[in-house]
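For reference, the structure I am asking about is given below.
The complex is shown incomplete by one protein chain, all other protein chains being positioned as in the whole.
Labels run A, B and C following the written order; every chain starts at residue 1.
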Amino acid sequence: MTDIEQLLQQIRNFRDARDWQQFHNSKDLAVALSIEASELLELFLWKGNEEADPQKLKEELADVLMYALLLTDKHGLDIKQIIEDKIKRNNEKYPVDKAKGTAKKYNEL
Amino acid sequence: MTDIEQLLQQIRNFRDARDWQQFHNSKDLAVALSIEASELLELFLWKGNEEADPQKLKEELADVLMYALLLTDKHGLDIKQIIEDKIKRNNEKYPVDKAKGTAKKYNEL
Amino acid sequence: MTDIEQLLQQIRNFRDARDWQQFHNSKDLAVALSIEASELLELFLWKGNEEADPQKLKEELADVLMYALLLTDKHGLDIKQIIEDKIKRNNEKYPVDKAKGTAKKYNEL
Partner (left out) sequence: MTDIEQLLQQIRNFRDARDWQQFHNSKDLAVALSIEASELLELFLWKGNEEADPQKLKEELADVLMYALLLTDKHGLDIKQIIEDKIKRNNEKYPVDKAKGTAKKYNEL
(Lines give C-alpha, C1' and ligand atoms only; values in the text may rest on other atoms or scores of the structure.)
Protein backbone atom coordinates (compact mmCIF):
# COMPACT_ATOMS: atom_id res chain seq x y z
CA MET A 1 0.00 0.00 0.00
CA THR A 2 2.37 2.71 -1.25
CA ASP A 3 0.11 5.68 -0.48
CA ILE A 4 -0.73 4.48 3.03
CA GLU A 5 2.98 3.83 3.68
CA GLN A 6 3.77 7.36 2.47
CA LEU A 7 1.16 8.79 4.81
CA LEU A 8 2.47 6.70 7.70
CA GLN A 9 5.95 8.04 7.02
CA GLN A 10 4.70 11.64 7.28
CA ILE A 11 2.80 10.82 10.49
CA ARG A 12 5.85 9.12 12.01
CA ASN A 13 8.11 12.02 11.03
CA PHE A 14 5.74 14.54 12.64
CA ARG A 15 5.67 12.43 15.82
CA ASP A 16 9.42 11.79 15.95
CA ALA A 17 10.43 15.41 15.28
CA ARG A 18 8.58 16.16 18.52
CA ASP A 19 9.86 13.11 20.38
CA TRP A 20 6.27 12.02 21.06
CA GLN A 21 6.59 8.28 20.66
CA GLN A 22 7.28 8.05 24.39
CA PHE A 23 3.63 8.91 25.05
CA HIS A 24 2.18 6.61 22.39
CA ASN A 25 1.35 3.49 24.36
CA SER A 26 -1.64 1.60 22.90
CA LYS A 27 -4.09 2.50 25.65
CA ASP A 28 -3.47 6.26 25.33
CA LEU A 29 -3.64 5.99 21.53
CA ALA A 30 -7.07 4.34 21.94
CA VAL A 31 -8.10 7.09 24.38
CA ALA A 32 -6.92 9.76 21.91
CA LEU A 33 -8.80 8.07 19.05
CA SER A 34 -11.98 7.99 21.14
CA ILE A 35 -11.61 11.68 21.99
CA GLU A 36 -11.14 12.63 18.33
CA ALA A 37 -14.20 10.56 17.35
CA SER A 38 -16.08 12.55 19.97
CA GLU A 39 -14.83 15.87 18.58
CA LEU A 40 -16.05 14.74 15.15
CA LEU A 41 -19.43 13.86 16.65
CA GLU A 42 -19.63 17.27 18.34
CA LEU A 43 -19.86 18.88 14.89
CA PHE A 44 -23.39 17.41 14.72
CA LEU A 45 -24.53 18.25 18.25
CA TRP A 46 -27.95 20.00 18.35
CA LYS A 47 -27.88 19.92 14.52
CA GLY A 48 -29.46 18.04 11.65
CA ASN A 49 -27.94 14.98 10.02
CA GLU A 50 -26.03 16.88 7.30
CA GLU A 51 -25.30 20.19 9.04
CA ALA A 52 -21.71 19.72 10.20
CA ASP A 53 -19.23 22.39 9.16
CA PRO A 54 -17.46 20.84 6.11
CA GLN A 55 -13.99 22.25 6.88
CA LYS A 56 -14.09 21.06 10.50
CA LEU A 57 -15.39 17.67 9.33
CA LYS A 58 -12.22 17.24 7.22
CA GLU A 59 -10.01 18.17 10.16
CA GLU A 60 -11.67 15.91 12.71
CA LEU A 61 -11.81 12.98 10.26
CA ALA A 62 -8.09 13.50 9.62
CA ASP A 63 -7.43 13.39 13.38
CA VAL A 64 -9.42 10.15 13.75
CA LEU A 65 -7.59 8.56 10.81
CA MET A 66 -4.16 9.59 12.10
CA TYR A 67 -4.67 7.95 15.48
CA ALA A 68 -6.15 4.85 13.83
CA LEU A 69 -3.11 4.68 11.52
CA LEU A 70 -0.71 5.15 14.46
CA LEU A 71 -2.34 2.19 16.22
CA THR A 72 -2.25 -0.06 13.16
CA ASP A 73 1.38 0.93 12.59
CA LYS A 74 2.33 0.25 16.23
CA HIS A 75 0.90 -3.27 15.93
CA GLY A 76 2.30 -3.96 12.46
CA LEU A 77 -1.18 -4.32 11.00
CA ASP A 78 -2.03 -4.01 7.31
CA ILE A 79 -5.13 -1.86 6.88
CA LYS A 80 -6.25 -3.68 3.75
CA GLN A 81 -5.89 -7.03 5.52
CA ILE A 82 -7.77 -6.19 8.72
CA ILE A 83 -10.65 -4.52 6.86
CA GLU A 84 -11.02 -7.43 4.42
CA ASP A 85 -11.00 -9.87 7.34
CA LYS A 86 -13.68 -7.86 9.14
CA ILE A 87 -15.87 -7.70 6.03
CA LYS A 88 -15.64 -11.49 5.86
CA ARG A 89 -16.75 -11.80 9.50
CA ASN A 90 -19.52 -9.29 8.94
CA ASN A 91 -20.75 -11.33 5.97
CA GLU A 92 -21.48 -14.13 8.45
CA LYS A 93 -22.89 -11.88 11.21
CA TYR A 94 -25.10 -10.06 8.71
CA PRO A 95 -26.21 -12.50 5.97
CA VAL A 96 -27.81 -10.56 3.11
CA ASP A 97 -31.12 -12.46 3.28
CA LYS A 98 -31.56 -11.55 6.97
CA ALA A 99 -29.90 -8.13 7.10
CA LYS A 100 -31.15 -6.51 3.91
CA GLY A 101 -32.98 -3.24 4.48
CA THR A 102 -32.89 -3.43 8.26
CA ALA A 103 -30.64 -1.59 10.75
CA LYS A 104 -31.05 -4.25 13.44
CA LYS A 105 -27.94 -5.38 15.27
CA TYR A 106 -26.73 -8.92 14.46
CA ASN A 107 -28.03 -10.35 17.74
CA GLU A 108 -31.53 -9.13 16.89
CA LEU A 109 -31.75 -10.49 13.36
CA MET B 1 -5.06 5.87 -4.08
CA THR B 2 -5.72 2.53 -5.76
CA ASP B 3 -5.65 0.36 -2.65
CA ILE B 4 -7.94 2.71 -0.69
CA GLU B 5 -10.31 2.84 -3.66
CA GLN B 6 -10.34 -0.96 -3.79
CA LEU B 7 -11.17 -1.12 -0.09
CA LEU B 8 -13.89 1.49 -0.50
CA GLN B 9 -15.40 -0.58 -3.30
CA GLN B 10 -15.60 -3.61 -1.00
CA ILE B 11 -17.11 -1.53 1.79
CA ARG B 12 -19.68 0.00 -0.59
CA ASN B 13 -20.56 -3.41 -2.03
CA PHE B 14 -21.12 -4.83 1.47
CA ARG B 15 -23.34 -1.85 2.34
CA ASP B 16 -25.32 -1.89 -0.92
CA ALA B 17 -25.94 -5.65 -0.95
CA ARG B 18 -27.79 -5.03 2.31
CA ASP B 19 -29.46 -1.81 1.14
CA TRP B 20 -27.97 0.05 4.12
CA GLN B 21 -27.11 3.36 2.50
CA GLN B 22 -30.55 4.63 3.57
CA PHE B 23 -29.33 4.66 7.18
CA HIS B 24 -25.95 6.22 6.44
CA ASN B 25 -26.58 9.92 7.05
CA SER B 26 -23.47 11.75 8.28
CA LYS B 27 -24.63 12.22 11.88
CA ASP B 28 -25.36 8.50 12.38
CA LEU B 29 -22.06 7.58 10.69
CA ALA B 30 -20.31 9.88 13.21
CA VAL B 31 -22.27 8.25 16.05
CA ALA B 32 -21.32 4.77 14.78
CA LEU B 33 -17.65 5.79 14.48
CA SER B 34 -17.70 7.10 18.07
CA ILE B 35 -19.25 3.85 19.31
CA GLU B 36 -16.63 1.73 17.53
CA ALA B 37 -13.83 3.91 18.97
CA SER B 38 -15.38 3.21 22.37
CA GLU B 39 -15.47 -0.55 21.75
CA LEU B 40 -11.78 -0.37 20.81
CA LEU B 41 -11.09 1.54 24.05
CA GLU B 42 -13.01 -1.08 26.05
CA LEU B 43 -10.31 -3.62 25.16
CA PHE B 44 -8.02 -1.67 27.56
CA LEU B 45 -10.51 -1.15 30.40
CA TRP B 46 -9.11 -2.15 33.83
CA LYS B 47 -5.95 -3.27 31.98
CA GLY B 48 -2.41 -2.14 31.39
CA ASN B 49 -1.30 -0.07 28.43
CA GLU B 50 -0.39 -3.04 26.19
CA GLU B 51 -2.82 -5.71 27.41
CA ALA B 52 -5.58 -5.55 24.82
CA ASP B 53 -6.49 -8.82 23.10
CA PRO B 54 -4.63 -8.64 19.74
CA GLN B 55 -7.34 -10.33 17.67
CA LYS B 56 -10.09 -8.06 19.04
CA LEU B 57 -7.81 -5.04 18.51
CA LYS B 58 -7.65 -5.86 14.79
CA GLU B 59 -11.43 -6.20 14.58
CA GLU B 60 -12.27 -3.00 16.43
CA LEU B 61 -9.64 -1.01 14.50
CA ALA B 62 -11.15 -2.35 11.28
CA ASP B 63 -14.61 -1.18 12.41
CA VAL B 64 -13.29 2.30 13.23
CA LEU B 65 -11.52 2.53 9.87
CA MET B 66 -14.58 1.37 7.94
CA TYR B 67 -16.82 4.05 9.39
CA ALA B 68 -14.13 6.69 8.91
CA LEU B 69 -13.78 5.59 5.25
CA LEU B 70 -17.57 5.63 4.76
CA LEU B 71 -17.64 9.23 5.99
CA THR B 72 -14.74 10.37 3.81
CA ASP B 73 -16.35 8.60 0.86
CA LYS B 74 -19.76 10.21 1.50
CA HIS B 75 -18.14 13.65 1.46
CA GLY B 76 -15.87 12.98 -1.52
CA LEU B 77 -12.76 13.47 0.58
CA ASP B 78 -9.31 12.19 -0.30
CA ILE B 79 -7.69 10.60 2.76
CA LYS B 80 -4.16 11.52 1.66
CA GLN B 81 -5.22 15.14 1.15
CA ILE B 82 -7.05 15.67 4.44
CA ILE B 83 -4.30 14.06 6.50
CA GLU B 84 -1.56 16.07 4.79
CA ASP B 85 -3.55 19.27 5.34
CA LYS B 86 -4.00 18.43 9.03
CA ILE B 87 -0.31 17.69 9.47
CA LYS B 88 0.41 21.14 8.02
CA ARG B 89 -1.99 22.77 10.51
CA ASN B 90 -0.51 20.74 13.35
CA ASN B 91 2.97 21.93 12.37
CA GLU B 92 1.77 25.45 13.24
CA LYS B 93 -0.18 24.47 16.38
CA TYR B 94 2.74 22.37 17.65
CA PRO B 95 6.03 23.99 16.55
CA VAL B 96 8.91 21.59 17.20
CA ASP B 97 10.84 24.00 19.41
CA LYS B 98 7.85 24.39 21.77
CA ALA B 99 6.26 20.93 21.51
CA LYS B 100 9.29 18.64 21.59
CA GLY B 101 9.22 16.10 24.38
CA THR B 102 6.03 17.44 25.97
CA ALA B 103 2.47 16.10 25.83
CA LYS B 104 0.93 19.51 26.58
CA LYS B 105 -2.03 20.59 24.48
CA TYR B 106 -1.36 23.41 22.00
CA ASN B 107 -3.14 26.00 24.14
CA GLU B 108 -0.81 25.21 27.05
CA LEU B 109 2.49 25.42 25.16
CA MET C 1 -35.17 12.94 46.63
CA THR C 2 -35.34 16.57 47.79
CA ASP C 3 -31.74 17.50 46.98
CA ILE C 4 -31.85 15.95 43.51
CA GLU C 5 -35.17 17.71 42.83
CA GLN C 6 -33.61 21.00 43.94
CA LEU C 7 -30.67 20.46 41.58
CA LEU C 8 -33.03 19.53 38.75
CA GLN C 9 -34.94 22.75 39.34
CA GLN C 10 -31.74 24.79 38.98
CA ILE C 11 -30.78 22.88 35.83
CA ARG C 12 -34.26 23.36 34.34
CA ASN C 13 -34.23 27.07 35.19
CA PHE C 14 -30.83 27.55 33.51
CA ARG C 15 -32.11 25.75 30.42
CA ASP C 16 -35.46 27.56 30.25
CA ALA C 17 -34.02 31.05 30.80
CA ARG C 18 -32.12 30.39 27.56
CA ASP C 19 -35.04 28.73 25.79
CA TRP C 20 -32.90 25.63 25.19
CA GLN C 21 -35.45 22.90 25.69
CA GLN C 22 -36.19 23.03 21.95
CA PHE C 23 -32.77 21.44 21.31
CA HIS C 24 -33.03 18.82 24.06
CA ASN C 25 -34.34 15.79 22.20
CA SER C 26 -33.12 12.51 23.74
CA LYS C 27 -30.67 11.61 20.97
CA ASP C 28 -28.84 14.96 21.18
CA LEU C 29 -28.82 14.77 24.99
CA ALA C 30 -27.16 11.34 24.67
CA VAL C 31 -24.67 12.78 22.16
CA ALA C 32 -23.92 15.69 24.54
CA LEU C 33 -23.46 13.28 27.46
CA SER C 34 -21.03 11.19 25.40
CA ILE C 35 -19.05 14.30 24.44
CA GLU C 36 -18.78 15.45 28.06
CA ALA C 37 -17.65 11.97 29.15
CA SER C 38 -14.97 12.28 26.48
CA GLU C 39 -13.89 15.70 27.75
CA LEU C 40 -13.59 14.18 31.22
CA LEU C 41 -11.49 11.35 29.79
CA GLU C 42 -9.25 13.85 27.99
CA LEU C 43 -8.03 15.09 31.39
CA PHE C 44 -6.16 11.75 31.66
CA LEU C 45 -4.78 11.58 28.12
CA TRP C 46 -1.02 10.86 28.01
CA LYS C 47 -1.07 10.94 31.83
CA GLY C 48 -0.97 8.58 34.76
CA ASN C 49 -4.02 7.18 36.48
CA GLU C 50 -4.33 9.93 39.11
CA GLU C 51 -2.88 12.93 37.27
CA ALA C 52 -6.00 14.74 36.09
CA ASP C 53 -6.30 18.42 37.02
CA PRO C 54 -8.62 18.38 40.08
CA GLN C 55 -10.47 21.61 39.24
CA LYS C 56 -11.18 20.50 35.66
CA LEU C 57 -12.22 17.08 36.95
CA LYS C 58 -14.96 18.75 39.05
CA GLU C 59 -16.17 20.76 36.04
CA GLU C 60 -16.28 17.88 33.58
CA LEU C 61 -17.95 15.56 36.12
CA ALA C 62 -20.55 18.28 36.71
CA ASP C 63 -21.18 18.49 32.95
CA VAL C 64 -21.62 14.71 32.70
CA LEU C 65 -24.00 14.69 35.67
CA MET C 66 -26.07 17.56 34.32
CA TYR C 67 -26.73 15.85 31.00
CA ALA C 68 -27.46 12.56 32.75
CA LEU C 69 -29.93 14.38 35.02
CA LEU C 70 -31.56 16.14 32.05
CA LEU C 71 -32.12 12.75 30.41
CA THR C 72 -33.55 11.12 33.54
CA ASP C 73 -35.79 14.17 34.03
CA LYS C 74 -37.00 14.12 30.41
CA HIS C 75 -38.04 10.48 30.82
CA GLY C 76 -39.54 10.90 34.29
CA LEU C 77 -37.01 8.52 35.81
CA ASP C 78 -36.11 8.35 39.50
CA ILE C 79 -32.33 8.13 39.89
CA LYS C 80 -32.54 6.11 43.10
CA GLN C 81 -34.92 3.63 41.43
CA ILE C 82 -32.94 3.03 38.22
CA ILE C 83 -29.64 2.63 40.06
CA GLU C 84 -31.11 0.19 42.60
CA ASP C 85 -32.67 -1.82 39.75
CA LYS C 86 -29.35 -1.94 37.92
CA ILE C 87 -27.49 -3.05 41.05
CA LYS C 88 -30.01 -5.90 41.35
CA ARG C 89 -29.39 -6.93 37.73
CA ASN C 90 -25.63 -6.66 38.23
CA ASN C 91 -25.90 -8.92 41.28
CA GLU C 92 -27.08 -11.65 38.89
CA LYS C 93 -24.60 -10.86 36.09
CA TYR C 94 -21.70 -10.69 38.55
CA PRO C 95 -22.32 -13.21 41.38
CA VAL C 96 -19.81 -12.60 44.18
CA ASP C 97 -18.40 -16.14 44.10
CA LYS C 98 -17.54 -15.81 40.40
CA ALA C 99 -16.72 -12.11 40.14
CA LYS C 100 -14.71 -11.51 43.30
CA GLY C 101 -11.24 -10.10 42.65
CA THR C 102 -11.48 -10.28 38.86
CA ALA C 103 -12.14 -7.54 36.31
CA LYS C 104 -13.48 -10.00 33.72
CA LYS C 105 -16.67 -9.03 31.88
CA TYR C 106 -19.79 -11.03 32.78
CA ASN C 107 -19.68 -13.05 29.58
CA GLU C 108 -16.16 -14.23 30.41
CA LEU C 109 -16.82 -15.32 34.00
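To be clear about the criterion, a contact is a pair of C-beta atoms (placed from the backbone, for glycine too) under 8 Å apart; a residue touches a chain by one contact, two chains touch by 3 or more.
The model shown is predicted, which means the values in this text are computed figures rather than measured ones.
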Statement: Displayed chains that the missing one touches are A, B, C
Interface with the undisplayed chain - residues on subunit B: 23, 28, 31-32, 34-35, 38-39, 41-42, 44-46
- request: Write the list of subunit A residues that the hidden chain touches.
  value: 31, 34, 45-47, 103
Query: So that we can see where the missing chain sits, which residues of subunit C does it touch?
result: 1-4, 6-7, 10-11, 14, 17-20, 22-23, 25-28, 30-31, 33-34, 36-38, 40-41, 43-44, 47-50, 52, 54, 57-59, 61-66, 68, 71-72, 75, 77, 79-80, 82-87, 89-91, 94, 96, 99-101, 103
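The working rule: only the chains that are shown with their structure count from here on.
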Message: Given that subunit A and subunit B are copies and touch, would you call their interface same or different according to whether over half of its residue numbers are shared?
response: same
Task: Indicate the whole-number Å distance between the mean C-alpha point of subunit A and the mean C-alpha point of subunit C.
output: 26
- line: Distance between the CA centroids of subunit A and subunit B (whole Å) is 2
Message: By the touch rule stated above, which residues of subunit C touch at least two different other chains?
response: 31, 34, 45-46
